[in-house]
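Quick notes on the structure that follows.
A protein chain is absent from this complex, but the other protein chains hold their places.
Take a look at chain A:
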Amino acid sequence: MSIVTVQLGQCGNQIGFEVFDALFSDSHCPQGLCSKRENEAYRASCKERFFSEEENGVPIARAVLVDMEPKVINQTLSKAAHSGRWKYGQHSCFCQKQGSGNNWAYGYSVHGPRHEESIMNLIQKEVEKCDSLNGFFIIMSMAGGTGSGLGAFVTQNLQDQYSNSLKMNQIIWPYGTGEVIVQNYNSILTLSHLYRSSDALLVHENDAVHKICAKLMNIKQISFRDINQVLAHQLGSVFQPTYSGEGSFHYRRNPLGDLMENLVPHPEFKMLGVRNIPQMSENSLAYSTFTWAGLLKHLRQMLISNAKMEEGIDWQVRPPLSGLPTRGKMSLNKESHFNTSIANLVILRGKDVHSAELGAFKDPALYTSWLEPVHAFSVWKTQRAFSKYEKSAALVSNSQFLVKPLDTIVGKAWNMFASKAYIHQYTKFGIEEEDFLDSFTLLEQVIASYCNLGF
């Protein structure tokens, strides 16, 4: 089954390119650590999922590129064509002349309705190229105007028009110290709207990825390209083909469905985070070896201590002892805190993957009380190695990972809202103070729900 990606705004398009590039490179990587037949099946599965065929053999990404000004799309198209290995469809772009000005209201209320038909037509054309549609990726940032506002509008449309297909939004969480001054407003408006129309929000934090580039990849002068490539690696490690079950030799046909079935049991809890291990520069890779036991131990501690990467993990954080009275509501002020999960999915790829032991992830202490660990935890194991890593593990988690960042953004937006600063820029385009209040209410609800998982 195929996934259609909608790339929105500068961020969405820049990242989208790196994602397709990473997927392509990995699927054509000769060092799969498996049989040739296996490798070919992997490549075919990846191709069916993310690329369609062209007459002269160059695969075309199953993507629709949308931006309200032309510079980034032009760059993205030429970068892809330049590589000669894959490209974007010639007519898969929608572009306008003037951007959204970092204004969520402009993206949502002006650009959205104005270009609804053209954009949905493009998506429809891309969907028709698929033999069967698994669902949609929507890649967007929260901080700007197009990705955030138009992204929210498009997601709503997708829900109306393709109500049987799944939608996962890849959301880029901006740096804490501003890329955009009104980023907190744009973020809360985006999140509240997506919560109503998306099936799952997979969040990527710029600050976290930046640290990975600095500490793990050892990059001195980090560019957005570096950040986007790490992000693409994380996504690839989740969405490249995986076997459909223990002992199966067929690749999973419904990755989005399976993922959401495992991770999003309740519509109140849609915020997913992803962690990846190991992560290092290519130079270091040649000299490193890992054991599954070591990797999984680190990954588990990353989960329960909410570490963003495998360095600097707080090993003091421990799950509460079972049998003791309830641990209570999560305090947002405490530094180290035990991260309670609703559900987790671990994806293992590489050598001896079947020997990996995951009992520690099934510990009921990790999970909130209303799901049995047998339902709360799943693992997907695949022999074929990912992107030259002999062994790699990814964790997709529906847990309290994002409570603190969400709380911070809501706090800052609320603070600014109280002074009414910048509100005139939004009311100019039809987003009123009530819309802001609705968003605040919804998100406070989400924060409270996640905080109470400990009960």
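In this section, a contact is a pair of C-beta atoms (placed from the backbone, for glycine too) under 8 Å apart; a residue touches a chain by one contact, two chains touch by 3 or more; residues count from 1.
Definition applied: contacts and distances are computed from a predicted model.
Its UniProt record calls the unshown chain "Tubulin epsilon chain", which is the correct pick from "Synaptotagmin-1-like isoform X1", "Trifunctional enzyme subunit beta, mitochondrial", "Tubulin epsilon chain" or "Carboxypeptidase O". Considering A:Gln75, A:Asn157, A:Ser197 or A:Asn254, the position touching the chain not shown turns out to be A:Gln75 (whole complex).
Taking the complete complex into account, A:Thr177 is the one of A:Ser132, A:Thr177 or A:Gln316 that touches the chain left out.
Only one of the listed residues, A:Leu33, A:Ile123 or A:Ile227, touches the absent chain: A:Ile227.
Across A:Asn102, A:Thr155 or A:Asn262, the residue that sits in touch with the chain not pictured is A:Asn102.
For chain A, the residues in touch with the chain missing from this view are 10, 14, 69-72, 75, 97-99, 101-103, 145, 175-182, 210, 213-214, 219-225, 227, 410-412, 414-416, 418-422, 424-425, 440-441, 444-445, 448-449, 452.
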